[in-house]
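Removed: one protein chain of the complex. Kept in place: all other protein chains.
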Amino acid sequence: QSTELIFELSKSGRRCHRLPECDVPAAKALGELIPQEHLASTPPPLPEVGEIDLIRHYTNLSAQNMSIDTNFYPLGSCTMKYNPKRHERLAAFPGYANLHPLQDDDTTQGMLEILYETQQFLAEISGLPAVSLQPAAGAQGELTALFVAAAYFRDKGETHRKKVLVPDSAHGTNPASAALAGFDTITVKSGTNGLVDLEDLKSKLGDDTAVFMITNPNTLGLFETQIKTITDLLHSKGALVYLDGANMNAILGITRPGDFGADMQHYNVHKTFTGPHGGGGPGSGPIAVRDFLAPYLPAPVVVKDGARFKLDFDMPKSIGRVRSFFGNVGILFRGYCYIRTLGPDGLKQVSEQAVLNANYLRARVTEGFDVPHPGPCMHEFVASARALVRERKITAKDVCKRLLDFGFHAPTVYFPMVVAEALMMEPTETESKETLDAFADTLLKIKAEDPEIVKTAPHTHIVSRPDEVKAAKELKLRWTPAK
Amino acid sequence: QSTELIFELSKSGRRCHRLPECDVPAAKALGELIPQEHLASTPPPLPEVGEIDLIRHYTNLSAQNMSIDTNFYPLGSCTMKYNPKRHERLAAFPGYANLHPLQDDDTTQGMLEILYETQQFLAEISGLPAVSLQPAAGAQGELTALFVAAAYFRDKGETHRKKVLVPDSAHGTNPASAALAGFDTITVKSGTNGLVDLEDLKSKLGDDTAVFMITNPNTLGLFETQIKTITDLLHSKGALVYLDGANMNAILGITRPGDFGADMQHYNVHKTFTGPHGGGGPGSGPIAVRDFLAPYLPAPVVVKDGARFKLDFDMPKSIGRVRSFFGNVGILFRGYCYIRTLGPDGLKQVSEQAVLNANYLRARVTEGFDVPHPGPCMHEFVASARALVRERKITAKDVCKRLLDFGFHAPTVYFPMVVAEALMMEPTETESKETLDAFADTLLKIKAEDPEIVKTAPHTHIVSRPDEVKAAKELKLRWTPAK
Amino acid sequence: MSYVLNTPEDQKAMLAKIGVSSVEDLFANIPTELRLKRDLAIPPAMSEMELQSHLSRLLGKNQSASDAVCFLGGGAYDHFIPSVVDTVAGRSEFYTAYTPYQAEASQGTLQAVFEYQTLMCELTGLGVANASLYEGGSSVTEAALMALGITKRPEVLIAESVHPEYRATLETYAANLNCRVRTLPTPDGFLNPDDVKSAVSDATACVIAQSPNFFGHLEEMQAIGDAAHKVGALFIASFDPVSVGVLKRPGDYGADIAVAEGQGLGVPLQYGGPYLGILACHEDSRFLRKIPGRLVGQTTDRNGKRSWVLTLQPREQHIARANATSNICTNQGLLALRAAVYLTAVGPQGLKETAELCIRKAHYAAEQLTKVPGVSLRFKTPFVKEFALQVPGDAKGLLAKLRTAGYHAGLPLAQWYPALANCITVAVTEKRTKAEIDGLVEALKANV
Partner (left out) sequence: MSYVLNTPEDQKAMLAKIGVSSVEDLFANIPTELRLKRDLAIPPAMSEMELQSHLSRLLGKNQSASDAVCFLGGGAYDHFIPSVVDTVAGRSEFYTAYTPYQAEASQGTLQAVFEYQTLMCELTGLGVANASLYEGGSSVTEAALMALGITKRPEVLIAESVHPEYRATLETYAANLNCRVRTLPTPDGFLNPDDVKSAVSDATACVIAQSPNFFGHLEEMQAIGDAAHKVGALFIASFDPVSVGVLKRPGDYGADIAVAEGQGLGVPLQYGGPYLGILACHEDSRFLRKIPGRLVGQTTDRNGKRSWVLTLQPREQHIARANATSNICTNQGLLALRAAVYLTAVGPQGLKETAELCIRKAHYAAEQLTKVPGVSLRFKTPFVKEFALQVPGDAKGLLAKLRTAGYHAGLPLAQWYPALANCITVAVTEKRTKAEIDGLVEALKANV
């Protein structure tokens, strides 16, 4: 199929969408309504194509993607679980899809009830009672939580707390968010067991520590067994513990961040609660915090006033807004549908089976690859292609590319950085044993393949190994017409 | 991707759809409500899969199809034009999708208005005033028209009219429908110019002739220039003329069957008026007839009674029903949307541009292929690969298979039978000059290719030249579990 | 407005290549006197926005099964359609493809139809199913035509309790052929096997019965079939594909050909069509030679790979022409796909639960409704998800009042069975809740 850009398909005079005739009096020239100085001489040079061109172009483009609906997608740390189709049907109901964000609460009582319950569900699942649904994504959730922490310390007069501690295995968003919230980031080392090095943590912890950001289970897929010791330690210094909730899929109904000492956490509703990832977004990153942090949350939150729900803006200590309007409601809505579908048993089953699948896949993968940290793992694990590099000059990246040829999306590669040639795999609970076996069999097969085939893979996709260096050097970020 | 059958993915205990608990009293065993003798011991052995299995299976299956939305589909006689997306959105509106066929007319006034207008539009476009929307497909439309003709002749006491004349270039449904309506079929020859051989027609026409079934433009894409002479001739013998409306896309707003002497015609709403073809159906085959045939149409039709619309069953001479319920309303609904979108100018433009596209493609194709009949053609034309067989041992079928490798669906092949090695091409008005050129360039390129490559094509599809003889000989029409 | 792509420049270049000077020249073969000299008298073009408003307004005049609680049946049922069905049927590679004549470019459709055929065999307990027909009435009719062809006998016997519109369809087709259709009366709401025994003869090609029948009640299918077989006639069973989640299948009680309306398997009500005609029969060469419509068969490609093609095409009209087994060209491909996805989604357990919920709710409804004074079950035989009620007074008037109260309460039977003047059928699917049933009962109480 064609890989022409839509601009290259354009021909002057073709049209897809048409507008009705103007039905209000249109005797006046536009220049009489809008002063000429504001008017452009021509509209922007958008492409001109027919409806069939548009549909063929994008339909054929879509076929160039791997996706959950077409392939196993064991991308570690991304929780690529199945996205239920019922959510898409329900989110298209006009009573939701056509709801304006600034309508009066009297006209949105159904919506507010859904959002109120969503707040309650997220509070219950985390064990942290106060929830803000406003953050648009996980990274913004983290940032919002740090804003809350900063506001809390300012309010307490502890503005000297300028440091945020982050394990070396953390997601990059953690230090980036800390910086954006005005904190200095201090990295805490992991031990050889993959867990936080308690001694290193102690050595870096001080009266200037504001927050410790911890991912638990961590990015190696390991539960931080000393988590209570760690959180107690932080609290003893008056600091707060922030939980990166990216890995909540491992612990739903099993253990709660609030119960193991976290003061704040975010959720990735698009990971744990099946908002579709959309090729990179939208996400939704609500946060849950302890009671004493509730006053600082972004406004508004949904409250229940008798039988009536309303948006509460009356939060004088609030950090303010982190975005316009209520939040990424479309994703929250799907999360609500998911939680209502599963109920308490279903949610717990999610984590149990996600962990079972990960351990099974781990057992299969260890037949041919190093997995540096001891099991059992939680919902994901990190293998290493170190030996393969040494013995056969095949890198983790090569393995990933070759997997594509067999119809499997690649694992997350070269993350976390504490493992050389890392291959991070998260199968999720929605995959079957058959799929895990087919994937593991393929991994083992690739290991034994002619290295040349592996190093030049993929061979069955529309492109193979695009040159990233060239992309960055000869920067071309938009199409321009040929002269 | 996997080509496993859904049955092969089944594992006992897996489930996709779940039902709610029973909310009415369920104390009694089922056998107390339904006598045991009627009950099965187990439900049918349907496949057991999870939702992700189901979605991946069918999504990946869909990718094994060519379709209008992904490829140029110049299948002659099938009018594979673009299917507007707005129709799909509108047909899903609950006010239509959830309408029960046996609701009282008081609750379906909007629907009846749409159907009433559709009847009127089809009458106007054909120049034949009485319309039945009941037939489910073109073939059933033909048959219904022949039932109407038979009823008419019975009513007139002319039961000796047992013969239906059909040109040798006609669609196979014509003689098949004639036989099913109890008529004997007589074939009329085409002349070397591709048109009905008037002398042959005269020689076969007699007092026993009931109906002449003519396709105009005919299946060679030619307008029967002597159509008026032909229809006058038939009428002079007291016979009726039936128009096969498969090729209406060539003459919308340009000439009308009623005006050139047809007494009855069917429409393929899924061809001319963009009902999606659905991988082979559903179609919709309404018929339009002259006033004197109206009493024989299937009941009910929609009538307007003051401001109210109603289904009229009071048609004592009606042939009866040809199916249950009103008709393939979903396709009629899309046809209605299409006609309302285009209006009179748009419809005429359809035929003008369909004919322009066909003639342009014809001109391009004649650069390398015989086109036995002189131009201009109407909306389609028939080329021949005769010379290619002779010179390079490449058949029409080989050319078709090789086209698939280049992302083009094949033309209709070996039809009509009056042209050897026929390649019948209908580009439709919704394709661009660029697409026609790319297709013609490819055809010419294939002509010059290494015959071995062409004769073993396709090379880029999931399968290549399935063995049809084996399929028919070792008949396997269903999956059976391995022992 | 149209979906045309050619710009004026394109047209100029194309005309030049063709060698004519205007589009008008291309129509030179149509004699001037036959040309339409005016615009078509249809309303002017509408933009998408206008069309959408226009249809919202028109459809807003309907009171659909989303606007009132639906207890209507009569061959079309308000069953729940899982979202996965819409998702799959909405793949444009399925719905914008044509008949799979080019097998290599159509393996998706072909495999889906092969799976559909298999699923229909599993639902019916028979060996072969075709790729679908238009709807229930076509299935009954085509099955009868098959039987006439197979047995070479002239008479079709059909129970009066078969869907009246299926019977009407059969009669229309039969009117033009050398055969006769006799309707066997069912005054008590079922076909008495003894009546079948006395009606059959060696002229009988087939006996057609439906269970659950048009009233929703069960027939003694085994006995009816036995009576047919005794004289060498075929037994054609019209059945409800959802009901076989718990009921015996046509193949289990001896049907030779099973037919059904497949709408209940994931097809929207959409005012009666497109629906899905199911037809399955014995795997027997006598039957295979006469089976109408398309068939997909398994084979291997030139590399030995399993693949699928349309097969036994010599039966079909585009090859056999006047000698075809049927004039059918299109199947209902997209609806067959919906049915396949539906059955895959529900699985054996889900079909069983669906059927059982229907039965339980229908019986609860019958129990509660017949407590209303003057309301009684019209027939004594067992029923599944639909049943016939005798109501006091004018049934049509009563139903109109119940519509005002928000209920599509049932179908007045008199239009098809004049003898059943004040009777209605009430259908109860798994979608109906206890609250909705209780609501109907209250509304009925208030209006009788």
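Chains here go by letter, A, B and C, matching the order in which they are written, and residues are numbered from 1 within each.
Quick note on the criterion: contacts are C-beta pairs under 8 Å (C-beta built on N, C-alpha and C of every residue); 3 or more make two chains touch, one makes a residue touch a chain.
If you're wondering where the values come from, they're calculated on a predicted model, not measured in any experiment.
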Review point. Shown chains touched by the missing chain?
Key: A, B, C
Practice item. Quick one: say which of A:Arg161, A:His409 or A:Lys447 touches the chain that got left out. Key: A:His409
**Study point:** Candidates A:Gly157, A:Gly280 or A:Gly306 - the one touching the absent chain
**Key:** A:Gly280
Point to revise | Identified contact with the non-displayed chain, of A:Ala448, A:Val463 or A:Ala482 | key: A:Val463
**Study point:** Touch criterion as defined above, residue of A:Gln119, A:Ser190, A:Thr395 or A:Ser432 at the omitted chain
**Key:** A:Ser432
Review point. In the whole complex, what residues of chain C lie against the chain that is missing from view?
Key: 48-49, 53, 80, 82-83, 87, 90, 92, 430-431, 433
Point to revise | Contact set of chain B toward the excluded chain (per top definition) | key: 11-14, 17-20, 50-53, 55, 59, 84-86, 88-89
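The definition used in the following text is that only the chains that are shown with their structure count from here on.
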Practice item. Looking across all chain pairs, point out the one with the most C-beta pairs in contact. Key: B-C
Point to revise | Set of chain C residues in contact with two or more other chains | key: 1, 3-5, 10, 46, 48, 82, 84, 86-87, 92-93
Study note, to complete from the structure: Check: chain B positions touching at least 2 other chains come out as 14, 51, 55, 59, 63, 68-71, 82, 84, 430-432
